[in-house]
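Read the structure below first, then the notes.
The complex is shown incomplete by one protein chain, all other protein chains being positioned as in the whole.
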Amino acid sequence: MAVIKPRPNRRGRPARQRLHSRQARFGLLFVVPATLYVAIFQLGPVLYGLVLSFSQYSPLSRSGPQFIGLDNYRGLYGDPEFARAMAITGRYVLQVLPPTVVIALGLALLSNRAFRGVGLFRTAMYVPHVISLTAVSMIWLWIYSDQGLVNEVLAFFGMSEQRWLATESGALNAASAMRVWKALGSNMVLLLAGLQTVPKDLYEAARVDGANAWQQFRAVTLPGLRPMLTYVVAMDIIYLAQGFTEIFVLTQGGPYGSTTTVNYLIYTEAFQYNDMGSASAMAFVLFAFIAGLSIIAIRVGQGRRP
Amino acid sequence: MRRVRNVPTGVLAGCLAVSLVAACGGDTATDEGGGTLTVWFPGNSEAEMALVNETIVPAFEEETGADVEVTYVDWADMSPKLNTAFAAGTAPDVIGHGVAATADLAHNDRIEDLTPYVEELDAALREDMSAALPGGEISGNQYIIPLMMTLRMIVYSGADFEEAGLDPDAPPQSWEDVKAAAEQLTVREGDKITRAGLVVPSDPIGAQQAFGTFLWSNGGEFLDEDGTTVLMDSSEAVDALEYYVGLYQGSDAVDNTLGATWASSPDAQQPIATSQASMQLSNAGDIGKYQDAAPDRDLRLMMPPAFEGHEPRAFGGPANGLMINKDSSQKELAWDFIAYMIDPDINLDYAEALGALPVHASAVDSDYVSSNPELAKAVEALPANHPNPNVPGWVQMRDAMGQHLERALHGEVGAAEALERATAEVEKIVDAGS
Partner (left out) sequence: MLLTRRARRSRPWPRIAVLAFVTALVLLPFLWMISLAFTKEGQAMSGISLIPEQPTLENFSVAVQAANLRQAFANSTIVTTVAVATNCVVPVIAGYAFAHLPFRGSKVLFYILVSTAAIPVSVTLIPLFLMAKNFPFAGGNDVLGQGGSGLLDSVGGLMLPYLVATMNIFLSRQYFAGMDRDFAEAARIDGASELRIFTRVYLPMARPLIALVAVFSFTGVWDDFLWPLVVSTSAKSTTVQLAITTFASTGNVKYGALMAATILVSVPVLLVFLFNQRGFIAGLSEGGIKG
C-alpha cells in the first residue's frame, strides 16, 4: 500500500498523495539511524568476516591479513577437531531442545488459567532467564562440584558421588541439564502468550463435536499454537547452537574436548592460537549450520516438508 | 496503558540500585600519568599478591619514584588476554608469563631482546643465575628472565611408608620400584581405592608435564633438537605412557584421582595432606607448605626416579619469568623492575611466597632452603630438570597432545594409538609454523 502510482491527471495533485509522500519522507527519516547502524555494525562485520575467512591473520603479527583463498575452508574439511565440535554442537542442540519445549508446553497448558498465585508462578519461572548465563553457570559449577548439591543428594540416598563435569560422557549432559533449566521459563511464557491467541470458540465447536481433551489439544491447541511454537523452536536453536559462556565457565571445553562446541573452538582458535582467518571460516560454517536447522524448523512448523 | 503505569519507576529503581552500588565504590579511575609502569603477573596466588602489592611494589616505587600498576591474570586467561592486548596495543610494559609462551611472542617480534640488558648485569649475579637464565633463551638470545625454578618430585608420607612396612629413609629410586611401593601403599575397600598409593596430575596441562617426566626419564623426547621432527611415537614414549595409564587402569591401579584437578587446590586440600594419597607427584617447592598443612604425616621428598637403565629427568626448569613489551615506552624502567625482582634477597622472598625454588644458586645457603632439609633436596635435584620444548606453536602442541593423553589415561584408546594421533596433530602444527 506504500506504492505511489503515477496518476493520469497531472494537474492538482490531490492532498492525499501529497500526504503520502510526506509520510514516506518521514518514514525514511525515521529508519535512517537504525539502518545506518545495522549496515555498519551488523552487515559490515559479516562482509569483513567473509573476507577474513579467506585470509590468514594473527593478532600477534604486525602485518595485516593476507589473502589465502579457500585454504581455511579446505583446512576445516579434513579437520577432525572441527568435525567433532560440529557433532558436539549438534548433539547439544538436539538433546536440550525437545525436553525444554515439551516441558515448557506442559507447564504453559497447566498455568493457562486464572488461579491464585499464577502470576507468582509465571514470574518465578522467568527468573532463570533474567539472570545471566555467566551467573547461573557459576551456581551450577557449585551444584556439580565434588561436594556440591547433586553429590550431596546422591549421598543422602546412599548412592556414590561422581565428578559430573570431569567425565567425557557426563560433562555435556551436565551442561545440557542446566540449559534446559534456564530456558524453561522463557519458553513457557512465550507459549503461554501463544495459547492466549487461540480463539476460544474453536474449543466450543470442538466440544460440540464431542472431542475429548486430547482431541481438542490435537485439533485446536496445537494448530493455533503453531506460529509461536515455531518461533520458540527457531530461537532456541539459534541460541543453543551458539553455546559458549556455560562451556567457558563449567568445563573450558574439556574433559579432553568433549564439550568443545564450535563457538568455544572459534574463541580458542582466534584468541588462544591466534588464527583469526580459520576462526572466521568456522564461524561461517556454523552460520550455515544454524540457518539450515532454523529453516528446517520453520518449514516443519509451517506444515511443509523440510 | 494497560497495567504498566509503573514502567519508568521500575527501570528507574533498577538504575538507582545499580548506580548506588557503583557509587559506593568511590573513585576507581586510574591515573594515566607519566611514569606509570604496567605489569601483568599470571596466577591468583594470594601469598604472591600480598607480597608483591604490599612489599615489593611499594619499595620499588619508593626507590625509583615510579608508579607501578600490577594486574593478576588467571593462568587460563593469560594467553587470550595477552594476544588481544597486543593486537590492541594495550599490552603491559612488563609481562609475566610461563616460559612456554615466549617463543610465539618472540617469533612475532612482540617482546624485547633482553640480551644487552643481561650483559650489563653484574658478572657474579649472572653466574649465580646460570642454571636458570638459559631456559629463557631462544636461539641464543635472552627473551625472558626467569623468576623461579620448578621441579616435579614425589612427595611421600613417611608415616604411611612405615605403616605399610616400607623404609621411609630408603625410598624407591626407579619408576618400577615406585609402582611397586605404590601398590603396597594403596588401600582398598572392595574395588574402590580409599587411599591412593601414588597420585599424579591428570588435568590436560598437568598430564602433559607428568608425561614429560616419565618420557624423559625413559630416554625419550617430544621433539628433536631443532624442533622440526616429532618423536612422540617412539617406543620410549609408548612405554612411558603405558606406565602412566597403568597408574589409573587395571586391577593394580594406584591412583583414583583421574579427572580431578587437585593440583591447584589449597595446600591443606591436596591429597597428600589429607591422607587420600601416600605419594604425590608435585611441585617440589611446595613441600614446606604441605608439611605445615599436615605436620603429623612426616612428608618428605624423593629424589627424581628414572626407568631402569636411564638417567633421572623431571619436568622443571625456569617456571615463569618476566618479559618486556617491544612497544613499551619505558623499557629502562621496565628493566629496572625486572632487575629489582631478581635481586637475590627479593627473589628469595618471592620464591618462598610462591612455594617455588629460587633462581640463584647461592640460595642454597639461605635460611629458607637450609632450614628445611627436604627443600635442600629439591635444590640439590634441580640439575635433573628438563623443560618443555621452547618452539613457536608450543601452547597449541601441548593442548593437542594433552587431549590424546587424557583419552589414553581414561582407557579410551591404547597408548600407541594415542601417541600416533598426537604425533600427527603436532606434526601439522610444526608444519604450519615453519
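Brief remarks on what is shown
Think of it as A and B in the order they're written, each chain with its own count starting at 1.
Please note the rule applied: a contact is a pair of C-beta atoms (placed from the backbone, for glycine too) under 8 Å apart; a residue touches a chain by one contact, two chains touch by 3 or more.
Computed from a prediction, not measured in an experiment: that's the story for all the values here.
Considering the complete complex, the chain that is not shown touches A, B. Only one of the listed residues, B:Thr84, B:Gln249, B:Ser275 or B:Ser362, touches the absent chain: B:Thr84.
Interface note for the absent chain: among B:Gly35, B:Pro58 or B:Pro266, the touching residue is B:Pro266. Although one chain is hidden here, its contacts on chain A can still be listed: residues 1-4, 19, 22-31, 33-35, 37-38, 41-46, 48-49, 52, 107, 109-113, 115-117, 119-128, 130-136, 138-143, 145, 147, 149, 152, 181, 184-185, 189-190, 192-194, 196-197, 200, 203, 207, 213, 216-217, 220-221, 227-228, 231, 238, 241-242, 244-245, 248-249, 262-263, 266-267, 270-271, 276, 279-280, 282-284, 286-287, 290-291, 294.
Touch with the hidden chain on the side of chain B covers residues 1-7, 9-11, 13-15, 17-19, 21-22, 24-26, 28, 30, 44, 71, 74-76, 81, 84-85, 87-91, 203, 261-266.
Keep this in mind: only the chains that are shown with their structure count from here on.
Work out the mean CA point of chain A and of chain B, and you get 39 Å between them.
Touching chain B in their complex are the following residues of chain A: 58-62, 146, 163, 166-168, 252, 254-257, 267-268, 271-274. If you check the complex, the residues on chain B that touch chain A are 76, 79-80, 83-84, 86-87, 104-105, 108-110, 204, 259-261, 395-396, 402-404, 406-407, 410, 412.
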